[in-house]
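And now, subunit A:
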Amino acid sequence: MKAYGSGLRTTLGAGALALALVLHPTAPDAAEPPIKIGAVLSVTGGASFLGDPEKKVLELFVDRINKDGGVKGRKLQLTVYDDGGAADKAASFTKRLIDSDGVDIIIGGTTTATTMAAVPLAEKAEIPFISLAGAVVIVEPVKKWVFKTPHTDRLAAEKVFADVKKRGLSKVALISEDAGFGKSGHDQSVLVAKDFGIEIVADEVYSPKDSDVTAQLTRLRNAPGVQAVFNFGFGQGPAIVTRNYQQLGITLPLYQSHGVASKEYIKLAGPASEGVRLPASGLVIADQLPAADPQKAVVTTFKKTYEDTYRMEASAFAGHAYDGLLIALAAIDRAGGTDKVKVRDEIEKTANFVGTGGVVTMSAKDHMGLTPDAFHMVEVRKGDWALLD
Partner candidate 1 sequence: MTLLRVETLSKQFGGIAAVDGLSFAVEAGTIHSIIGPNGAGKTTVLNLVTGVYAPSRGAVYLDGAMVSGKPPYELAACGLSRTFQNLQIYTSMTALENVMVGRHLRLDRRLLPSLLRFPGVVRRDEAARDRCIELMEFVGCGRYVDADAASLPYGALKRLEIARALATEPKLLLLDEPAAGLNATESREVDAVIKKIAAQGITVILVEHDMKMVMGISDRILVLNHGRKLTEGAPDEIAAHPDVIAAYLGAAA
Partner candidate 2 sequence: MTSTFLQFLFSGLTLGAIYALAGLGFSIIYNASHVINFAQGEFLMIGAMATVSLVGLGLPLELAIPLAVAIAAAVGVALARFAVVPAGDASVVTVIIITIGASILLRGVAQVVWDKEFHALPAFSGTVPISVLGATMLPQSLWVMGVSLAAILALGWFFGRTMAGKAMLAVSYSRLGAQLVGVPIRRVLLTSFALSAGLGAIGGIVVAPITFTSYEAGVMLGLKGFSAAVLGGLGNGLGAVLGGLVVGIAEAMSAGYLSSAYKDATAFVIILVVLFFLPNGLLGHKGSERV
């Protein structure tokens, strides 16, 4: 196991191009059936900025691995469906992948809602399912066939509160998006605040498409004793919060979640984002990671490959899809085929896998395998990320 893990690490260092060669250096046998990978992603709709890069990553790397001979001599066949962010469509497409396309493994569920719609189907059909969504509920309680690659919102909340505490502050105001990601993040924040001795003194929400939140922020500012503000959301909302924050002249420390850990956020929010802190994965700050960091090679290579192909920044979300694909393929390789039970067992045995999101070690009790260390606290300085820890 250990040997395999280090083997994979070196291949990643050399790029995915080499992956297949190491996994299986012989040319594929034409008679071998392809490995069918299915994905249900929110390529359009409100979460399209998550789902679209995810789709791009899967297409790019499946294509590359195929060019290099596939896995175990078998080509990969990728089927991606776009659920548009709608949970019922995600359920319907998951059925389609299972029943009509007969895939061997499913990657996706871009959002928590779409994932949770698909989970019962995957469990019932007994097919390995690797989600790309954030919420804790996906893997807690553990579901036999369900795994996920992104950090949970709970990890993010813990990371933020730890930083708040480090600054000697204890009274935090929450403002969160009134939809899946923000709502779940909000609930987890409220849940873990106590563990850090933090008191939530105000609690506001906004809708994903709101264009002005100064009213909510004014209420937060007027909350007695408030010392810091934490915004949980993704998309345009956090950028609007950040801008309105500056407009109102609020000087309290502002924290964002990992949902906006991309340059896009800094671009949208503009100078108002200076000083904002948030938890980010290694991928986001690839160039700033110390050379000794185990992730350094993986994230740098992934970033370069993706950005050379698509001419756009590789976000953390793109990385989640990459991690999901590689964990799946490695498990299939170890299992020696696409037997679903064996593949599932092998995914669960994933250990010391260095992905873009962190170092993953799963177990029967942990179907995500990331620790708070997977996050780095960063601060926006001069329009770029500055690594704090």
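Criterion: a contact is a pair of C-beta atoms (placed from the backbone, for glycine too) under 8 Å apart; a residue touches a chain by one contact, two chains touch by 3 or more; residues count from 1.
How these were chosen: all candidates are chains of the complex that A comes from, given by their letters.
Note that the coordinates shown come from a computational prediction; the quantities given were computed from them, not determined experimentally.
Only one of 1 or 2 makes contact with subunit A in this complex, and that is candidate 2.
The touching residues of subunit A, counted against candidate 2 in their complex, run 43-46, 48-49, 52, 178, 204-207, 209, 211-216, 218-219, 222, 235-236, 239-240, 243, 246-249, 264, 267-268, 270-272, 312.
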